[in-house]
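Notes to accompany the following structure.
Left out: one protein chain. Kept in place: all the others.
Here is chain A:
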Amino acid sequence: MTRAATRPSAAVPRHRSQARAAPRPGRILAVTLLALGGIVMVMPFVYMLATSLKDNSEIFELSLWPRHPTLDNYAQVLGASGFPRWFFNSLLVAAVTTGSVLFFDSLVGYTLAKFRFCGRPAVFVAILSTLMVPTEMLVLPWYTMSKAMGWLDTYWGLLFPGLMTGFGTFLMKQFFESVPDELIEAGRIDGLNEFEIWWRICLPLVGPALSALAIFVFLGNWTAFLWPLIAVADTRMYTLPVGLASFSSELQTEWGLIMAGAAVATMPTLVVFVLLQKYIVRGIMLAGLKV
């Protein structure tokens, strides 16, 4: 019996060594396609970095290595423009909206997943239906409302549309449904109130979903362009994407500044990606979405 059981496992290393010696054509094709895809994805980034290090004389050359590398563009972007303020604005908007979405979406998602109350399906459908309305359709009502409330050119005006999301609520509801009811009941017997049960027991159990949502929301708000462009006119209130776009005018486009600004603006995204890489991958797998 033991001998019979060991035979298949003995075959495994042989199979592996065969695979190492002669890779299958399918695998070669897959690796080639992935490598090509990777190059296509990385090229714009490399070109952005290269251009940001070029002076104006060679800015339109397609070379990936500047003949006279210079940090002038960076110095100009960071020193002369409102870039630091825009960076701060973007960071503030992305951080506050992320925090708010994590708190409110998970709270509402938990309520919808774990409490039975009158009108619950209707509330859920109403939240889901907001996913079907594109941002482009909403910006005009948002603008009208902001104008009426005096929120234009304020942080609140930049923030309010992103403080809660239908997508986040839906995502969190799905995850909270997988938390066993017995844990919640154990919490009730252990003496926790409903808020504490959510905070101390359920929230830590949906950590991967929270991480995924945090990444999506942070990146989404960091790169948001349309609403900030409409909501603020004061240059001091610009977010990074709007500020970078201001380097390009009808008559002239400062490509060096745009590329240097974009390179700096990409930093937080890269940091988030490097630090939370495994959560991003897990988040994409869990949510079935792409960033």
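Methods note: a residue touches a chain if its C-beta (ideal position, glycine included) is under 8 Å from a C-beta of that chain, and two chains touch if they have at least 3 such contacts; residues count from 1.
Basically, contacts and distances are computed from a predicted model.
Undergrad: Could you check which of "Carbon-monoxide dehydrogenase large subunit", "Anti-sigma regulatory factor", "Protein ImuB" or "Sn-glycerol-3-phosphate ABC transporter ATP-binding protein UgpC" matches the UniProt name for the chain that's left out?
TA: The missing chain's protein name, per its UniProt entry, is "Sn-glycerol-3-phosphate ABC transporter ATP-binding protein UgpC".
Undergrad: So one chain is hidden, and I want to know which residue out of A:22, A:137 or A:189 touches that hidden chain in the complete assembly.
TA: A:189
Undergrad: Among the options A:95, A:205 or A:276, which residue touches the chain absent from this view?
TA: A:205
Undergrad: Mind pulling the chain A residues that touch the left-out chain?
TA: The missing chain touches chain A at positions 180, 182-183, 185-186, 188-192, 196, 201, 204-205, 207.
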